[in-house]
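One structure is given here, and the rest of the page talks about it.
The other protein chains are all here in position, but one chain of the complex has been omitted.
Showing chain A:
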Amino acid sequence: MIHPSPSAAAGRPSTGALLHRFANPGRFLRLSRWLFPLLSIAAIVCLAAGLGLGLFFSPADWQQGDAVRIMYVHVPMAILASSGYAALALCGLLSLVWKHPLADLAAMEIGPVGAVVTALCLATGSLWGKPMWGAWWVWDARLTSVLVLFFLYLGHIALIRAFDDPQRGFRAASILAIAGVIDLPIIKFSVAWWNTLHQPDSITLTHAPSMAMSMLVPLAISFAGFALGFAALVTGRLEAAILEHRAQQILTRRAGARA
């Protein structure tokens, strides 16, 4: 399906060479053809169920009242912000060590989605903090480390597109993504290591959740919905990126034949 272009043989980086390095975009396209609609539909169903239950049928908190419903958006966004960055770092590792070509493209597409999710996490947290704590923002360890995560995403987005030679951008962005992984345990354990205004985790691996089942179930369903939506967005963006590169290649080849 992919023909090595002459420029690739000469080792000169170009769109053609970049395309040549795709491990097997054809296989991914065959996968995404059914995976993308499947993920999208599953995400919509889960989001409708989870947010419907959470916003209308779950009980209000005994002291927070209805403001607790921000949780059904805020917590999934927070988990996805961290796990999205873990995926970005995994792509960085795959790219640096195994030179996996799809990993570079995936990192390029995960970045903006992850940044939006982190921004939504910060925004919903701020909206929640004002009525509950009495402040839009405080510089405690949890909030600050998530803000650092947001800047890491922005840096990654800029860096991966900063060079004329895409390979250099991929390399630099991979290193940033891997180095930034250190922020993830800091975010996770900030509420345990230092005293913060942000409350500790309600759901942990070691203890039973300190949350009523009638709130936990909608939260779990809406998390599944947002996670599937994240996966659908990344799959769709990756599919579009591969198709865009292919179209570019065809155009380039046609222009070359005409010349």
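Everything that follows uses one rule, which is that a residue touches a chain if its C-beta (ideal position, glycine included) is under 8 Å from a C-beta of that chain, and two chains touch if they have at least 3 such contacts; residues count from 1.
One rule holds for everything that comes next: contacts and distances are computed from a predicted model.
Missing from the rendering is one chain, named in UniProt as "Cytochrome c-type biogenesis protein CcmE" (options: "Substrate-binding domain-containing protein", "Cytochrome c-type biogenesis protein CcmE", "3-hydroxyacyl-CoA dehydrogenase" or "ABC transporter permease"). Contact with the chain that does not appear here is found for just one residue of A:Ser40, A:Ser83, A:Ser126 or A:Ser202, A:Ser202.
Considering the full assembly, A:Leu96 is the residue among A:Ala42, A:Leu96, A:Val217 or A:Ala241 that touches the omitted chain. Annotation: of A:Val181, A:Val217 or A:Ala241, A:Val181 touches the absent chain (contact as defined above). Only one residue from A:Leu47, A:Met71, A:Ile157 or A:Val234 touches the chain missing from this view: A:Met71.
Looking at A:Leu47, A:Ile160, A:Met215 or A:Leu228, the residue that reaches the missing chain in the full complex is A:Met215.
Residues 4, 11, 20-21, 59-64, 68, 71, 93, 96-99, 101, 131-135, 138-141, 178-179, 181-182, 186, 193-197, 199-202, 207-212, 214-215 of chain A touch the missing chain (whole complex, contact as defined above).
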